[in-house]
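Shown here: the complex without one of its protein chains, the others still in place.
For subunit A:
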Amino acid sequence: IVCGVLNIDMAVCFCFRDRKEWADLEPVPQDDGPNPVVKIAYSEKFSDVYDYFRALLKKDERSERAFALTAEAIELNAANYTVWHYRRVLLQALSKDLREEMRYITNIIEEQPKNYQVWHHRRMVVEWLGDPSEELEFIAQILSQDAKNYHAWQHRQWVIQEYKLWDKELAFVESLLEDDVRNNSAWNQRHFVISHTTGFSEPAVVERETQYCLNQIRKAPHNESVWNYLKGMLQDRGLSSQPGLLEKVLELKETHCSPYLLAFLFDCYEDALENGVPKDSLDQGCQETLEKALEICKLLAQEKDTIRKEYWQFLGRSLQDRYGGEVSPGDATPTAPASEPQQIS
């Protein structure tokens, strides 16, 4: 889009200033202030359209030609929020066909799906119509081009919550996770749907979700999202409260290990220490639990996730401070402070 406009053959540019039906308007050139900081040369088409846009704004003209011009202005720069404002004012003032506007905004979003203005505009139109019936399918289509489009997901959450369209969403999320089990947006949506429907208090739900996570981990072990989700779901009640989970994680450690698994294991041990008595499945005393947890920190800091060694060392130290006594002999890590160094690094 940036380079294309400069190649426009000006001979065929049917500029507004050449159109008879616009002759009554005095175009308003760009005003950079009483003392413009820089003088600029604009591309002709752009300045033509925007000069006339400014003229209309100045008059606050509410007309069909103004409405038509907003489309041209948007095509040149869909990020210009003032143009969108004006278009909405006109939509209402002229009682325009909102269904047609839906078609319009659908096209624009398809061309430029990563723009705040276009999605906000769509939301306004949906609200005015009071009709969300096209939304889920439309958003699904946009997500099929980019499954992590942040704007699309915002809009989807709004539609679902506003119009209570929860029914099929979990199934939708699962289909996306089938396509890409590492889609963090989809995992977030999963949490969103469940927390607003069944909630996470029911043991049956937690069991089902835990199983689901473990299955996904087996398919793709190196996946931050699934581990975040699992931890996020369980952390309130305590990670070690889920019967049999630690065993399964220890099993997975042998065949499907990852830094995330190790971090989760650490969290389990920490939770066990925090809640006093280790559960049966741990089959070890507090000291052993602590040692295992510290081993994990060392493994991560020194080998499995060295880029975050500061963090892993901090975790180990903190745990030791809380539950331990002695420094374990194997711990030869330098005692860098957990606090940020005061001097400039």
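As a working rule, contacts are C-beta pairs under 8 Å (C-beta built on N, C-alpha and C of every residue); 3 or more make two chains touch, one makes a residue touch a chain; residues count from 1.
Please note the rule applied: contacts and distances are computed from a predicted model.
J.: Would you kindly match the missing chain to its UniProt protein name, picking from "Signal peptidase complex catalytic subunit SEC11", "Geranylgeranyl transferase type-2 subunit beta", "Large ribosomal subunit protein mL49" or "Ubiquitin-like protein ATG12"?
T.: Hidden chain identified via UniProt as "Geranylgeranyl transferase type-2 subunit beta".
J.: With the missing chain put back, one of A:M124, A:V159 or A:L290 would touch it. Which one?
T.: A:M124
J.: Could you tell which one of A:D236, A:E251, A:E288 or A:E303 touches the chain left off the display?
T.: Missing-chain contact among the listed residues: A:D236.
J.: For the full complex, which residue in A:N80, A:T106 or A:Q302 touches the chain that was left out?
T.: Final answer for the missing-chain contact: A:N80.
J.: Just name the one of A:R17, A:R54 or A:K248 that touches the chain not displayed here.
T.: Once the missing chain is taken into account, the touching residue is A:R54.
J.: Mind pulling the subunit A residues that touch the left-out chain?
T.: Residues 2-3, 5-6, 28, 30-38, 40-43, 46-47, 50, 54, 57-58, 77, 79-82, 85, 88, 114-116, 120, 124, 148, 150, 153-154, 157-158, 161, 181-185, 188-189, 191-192, 195-196, 199-201, 219-225, 228-229, 231-233, 235-236, 274, 307-308, 310-311, 314, 317-318, 321-322, 335-345 of subunit A touch the chain that is not shown.
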